[in-house]
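Before I ask anything, let me first share the structure, which is written out below as structure tokens.
For this view, one protein chain was removed and the others were kept in their places.
We just call them A and B in the order they show up, numbering each chain from 1.
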Amino acid sequence: MLRFVLARLSQSAITLLLFSVVIFGLARATGDPLTLVLPMVATEEDFANARRYLGLDRPLYAQYVTFVGRAATGDFGTSIRSRRPVVELLRERLPNSLALAAFSMAVSLLIAFPLGVLAAVRRGTALDSGAKVLATLGQSLPTFWVGIVLIEVVAGRLQWLPAGGSGSLAHYILPGFTLGWFVVAGLMRLLRSAMLEVLDAEYVTTARAKGASEVSVVWRHALRNALIPVVTFAGVYFAILVTSAIVVETVFAWPGMGRLAYEAITGRDFPVIQAVVLVTAAIVVTVNFAVDLLYAVIDPRIGLAS
Amino acid sequence: MPVIPVMIIAAFVLLALAAGRLSPADPYAQSLRARLAPPVWAADGSWAHPLGTDRLGRDLLSRIIFGARVSLTAGVVTVLLAGLVGAAVGLLAGYYRGRIGSLLMRLTDATLALPVILLALVLAVTAGPSFVNVVIAIGAILWARYARVVYGEVLALMERDFIAQARLTGCSDRRIILVHLLPNTLPSLLVLLSLQIGYVIIVEASLSFLGAGIPPPTPAWGSMIAEGRDYVASAWWVSFFPGLAILLVVLAFNLVGDWLRDELDPKLHHL
Partner (left out) sequence: MRATTALLLLLLTATEATGAAAPPAGELTVALSSFANEVLDPALGGHGVKFYLALMFDYLIGVTPDGRLSPELGIATAWEVSPDHRRWTFTLRRDVHFHNGDPLTSADVRFSILRAIGPRSTTGYAGVLRALLDRIETPAPDRVVIVTREPTLVIPPYLSRALATEGMILPKRYIESVGDDEFARKPIGSGPYRFVEQVTGSHVRLAAVPHHWRIGTPRYQTVTFRVIPEESTRMAMVRRGEVDIADVSRDRVREMEQAGFPVRYRDNDSLLHLWWILPWDRTPVRDRRVREALNLAIDRREIAATIFGGKAEPAAIPFGLTWAFRDVKLTVPDEWRYPFDPARARALLAEAGYRDGFPITIFAYQLPALPEGREMAEALAGYWQKIGVRPTLVPVDYPAFRKQWVDRTAPGAVGYYNLPNRDWIGTYTLLDKFAHTPSRPTDTVADPEIDRMLDAILTTTDRTKINELMRQAFARLRRDHDGIPLVYLHTPYVTSKRISRWDPGSVMLDLNIDGLVAER
């Protein structure tokens, strides 16, 4: 067990180091951030002056060494656009992202559960196909369009819910639904096939033979066991939600990591691009690691070696 | 077999192939004076533009028909590219294992950990948005999923007797990989391909929203919705019809993929 954990940890560290090179290079390939920081009338001397002050005139390898050296100690440098320590920006945004992802996850589970169970129990019927189509709908529309239609109708016309920004619980509803609906299909499918597998399993057949009611079979025996893969994969979906929220955060003016990343990329804010990509990648790596570990603990049939 | 989804896909493929004949107007022809004209059934609609016009007065129906060509091509080409690279990496890593194998799989895992849209956005901003760059940017991240799936399959296959036999009878590595391993991974690949065509179309739309999708004036459904989003309240048809097209096609591909998975490879339930 310990060997497995250590091996995975060192692999993760190498993965992240690999990233740091890729993202360092990519970020710099996007162009010159000063074009956006300095005004239209700035002279070339102004550009040279700012480049020198920000250390952007140093050779690339030197910049990279500084970046990695500092990142290892949790210091991601200073944002070129806002000139604040990147760590501060992350501290402001990360909790918002996690909160929105958690809310979306809850929404998504709330929809996926009844649909998944229904589809499995009524397998092959119109209800099954109906549930599948309903779940897949969320995955078949661009989130920005769903979000904007919701904003125009629910916030703009009906005025029931706030359109954007964060603050109260009500602010979570529209972005949470938009984001959550997108992953319903995956969760529902997972639950449905896990249920199907369990419903065919021996102990369920035994329970049926012993005269247990269908409701009890479904809820007590099947669902409980079908939950295992759902719970483990909920982690993966959570990571997906955190990292794919960029569009939803932009539409709903949600001050999270996705929006920070978008601003950083369009603003050529190298230190922030690097930090956001590394941190989101670290989240995914950590979640995957935790899921593997959890899976191994829950289901001993899966060897740790794989 | 899901008849309706297959028919939907067939219909759109037909539209894409015969776009030049079926489209009532030039999808690029602008007329600012006719901008944002409503669909034919609205009070001041006309048969000149059955589904209305966009913000530059271009015929929406024609753009959606030509858009089928662009968006379907983008979807298919991207997943094929990703599938090709992914399958190659998975086969090689699974067959050779050792140092090469573990290096390739490290790379795969690293790519899987990257946020798709974020990286595609960086790539698109770096290279400038174009059809080719969008395909490459999305493909550059999607291949890892194929690699993972194929790798897993290959590992399982390698334990099987027929591979050992093939080795004993002196088959070359190339022959084992292409003749014995690849065909056995095809069902999983096919399932993944069909499921991801829709995903690619959606990702392209999201990139368009962020200003890094297939660039204008090319009619791609994603960029048509993105351009029409400011008119959701005042001229709903501009984003609604391309949105409907995306919805139908992506839904159809997802349902077909679902069905394929149930038929071919039920183990893949978490994809």
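Note that in this section a contact is a pair of C-beta atoms (placed from the backbone, for glycine too) under 8 Å apart; a residue touches a chain by one contact, two chains touch by 3 or more.
These figures come from a predicted structure and were not determined experimentally.
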Of A:Ser10, A:Thr35 or A:Thr205, the residue in touch with the unshown chain: A:Thr35
Where the missing chain touches subunit A, by residue: 31-46, 49-50, 52-53, 81-84, 89, 92-93, 148, 151-152, 155-157, 159, 162-166, 250-253, 255, 259-260, 263, 266-268
Missing-partner contacts on subunit B, residue numbers: 30, 32-33, 35, 55-56, 125, 128-129, 211, 215-217, 227, 229-234
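Following the convention adopted for this analysis, only the chains that are shown with their structure count from here on.
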Centre distance in Å when subunit A and subunit B are each reduced to the mean of their C-alpha atoms: 21
Residues of subunit B defined as touching subunit A within the complex: 106-107, 109-110, 112-119, 121-123, 125-126, 155, 198-199, 202, 205-206, 209-211, 222, 225-226, 229, 232-233, 239, 243, 246-247, 250-251, 254-255, 258, 266, 269-270
Complex contact set, residues of subunit A against subunit B: 11, 14-15, 18-19, 23, 26-27, 29-31, 132-133, 136-137, 139-145, 148-149, 152, 156, 185-186, 189-190, 193-194, 229, 233, 243-244, 246-247, 250, 258, 261-262, 265-266, 273, 276-277, 280-281, 284-285, 288, 306
